[in-house]
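For this view, one protein chain was removed and the others were kept in their places.
First chain written, first letter: the chains are A and B, and each begins at residue 1.
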Amino acid sequence: MKEFLDMGGYGAFVWPSYALTFAVIALNVFWARRALRRAEAAARQRLAARGGP
Amino acid sequence: MSFTWFHRLGSPPYVYALAQRLTPWLAWPAALLILAGLWGGLVLAPPDYQQGDGFRIIYVHAPSAWMSLMVYTTMAAAAAVGLIWRIKVAHAVAAACAPIGASFTVAALVTGSLWGQPMWGTYWQWDPRLTSELVLLFLYLGYMGLRAGIEDTQRADRASAVLAVVGVVNVPVIHYSVTWWNSLHQAPSVMRLAKPTMAASMLVPLLLMLAGFTLLFGALLLVRLRAEILARERANPWLKEALAR
Partner (left out) sequence: MSAPAVTSLANAGGTALAAEALPVTSLAAAGLALRRDLTLALRKPAQLIQPLTFFALVTMLFPLAISPQLSQLRQVAPGALWAAALLASLLALEFLFRDDSQDGTLEQYALSGKSLTALIFAKTLAHWLLTGVPLALMAPLAAIALGAPTAALPGIIAAVVLGSVSLSLVGSIGAALTLNIKRSSALLSLLTLPLSLPVLIFGARATQVAISGGSLIAPLELLGALAVLGVTLAPLAAAAAVRISLE
């Protein structure tokens, strides 16, 4: 396990790289879903304001 | 028959429904591929002869760089389609691409920098590839800045579409001119992703990651695309039924 974390001495470079990339992925997922949620809420509001069918 | 299908891609309700249905079919395989790639790249692949375990950064760096370029191309193509044929959905696709592409460009630059330090002794190098990638980031930022600066959505779509298309022309020009510049100044080292012939045990995880990231882009794009379509459709009646689903 320790060798795994150490990455042959390159651990200080490898793990931050992976962490950053997965942070970017996670942020993208979060932001995309949030954008959709907000757009849906805004659309519902606009439809309600517009009135009936 | 295929023409009808293409035609339907211009219809916001159709695309919205399609995006909603397709997203899980892209998202879950993406997750699986990425996990498999991680397992293969971090655990199964042997250390590199020259770079030891440090080379494993490639499994996040290369897919990020791939994303930055692929997303920009998609964005520019969608922008061109929207501009030429005046298709709203195409503009929505372009708008959805930009934040995804920009963030992965940052990832590519930072992971590349972290890879460069132990391998080539420097966090940064002004060689053609890095410089072009940095310029690409500025192109994304300019695109998003222009969109943000124009209030009217339709005008923002069309103006940023012009910018995206002009930017696409610029990318090879930048790369070419920096190559010229570098050949004048004799750049000390040429960046390579890995040894030209990679062992299968190293290559397969990379391919898995590339495929996984691509599908991830598809899923992210579809989610953002729905948001963009909703914004553009205002209070169009079809939204009522679509939102209920």
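Going forward, a contact is a pair of C-beta atoms (placed from the backbone, for glycine too) under 8 Å apart; a residue touches a chain by one contact, two chains touch by 3 or more.
Computed from a prediction, not measured in an experiment: that's the story for all the values here.
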Partner chains on view for the chain not depicted: B
Given B:A27, B:L139 or B:A242, the one touching the chain that is not displayed: B:L139
Selected from B:Q50, B:Q154 or B:S201 as touching the chain missing from the view: B:Q154
Of B:I58, B:V178 or B:L221, the residue in touch with the unshown chain: B:V178
Those residues of chain B which, in the complete complex, touch the missing chain: 83, 135, 138-139, 141-142, 145-146, 149-150, 152, 154-155, 158-159, 162-163, 165-167, 169-170, 173-174, 177-178, 180-181, 184
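In the analysis below, only the chains that are shown with their structure count from here on.
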Centroid distance [mean C-alpha coordinates] between chain B and chain A, Å: 15
Sites on chain B touched by chain A in the complex: 42-43, 47, 52-54, 56-57, 60-61, 63-64, 99-100, 103-104, 106-107, 110-111, 114-115, 117-118, 216, 220, 223-224, 226-228, 230-231, 233-235, 237, 239-240, 243
Interface residues, chain A side, partner chain B - complex: 4, 6-10, 13-14, 16-18, 20-22, 24-25, 27-29, 31-33, 35-36, 38-40, 42-44, 46-47, 49-50, 53
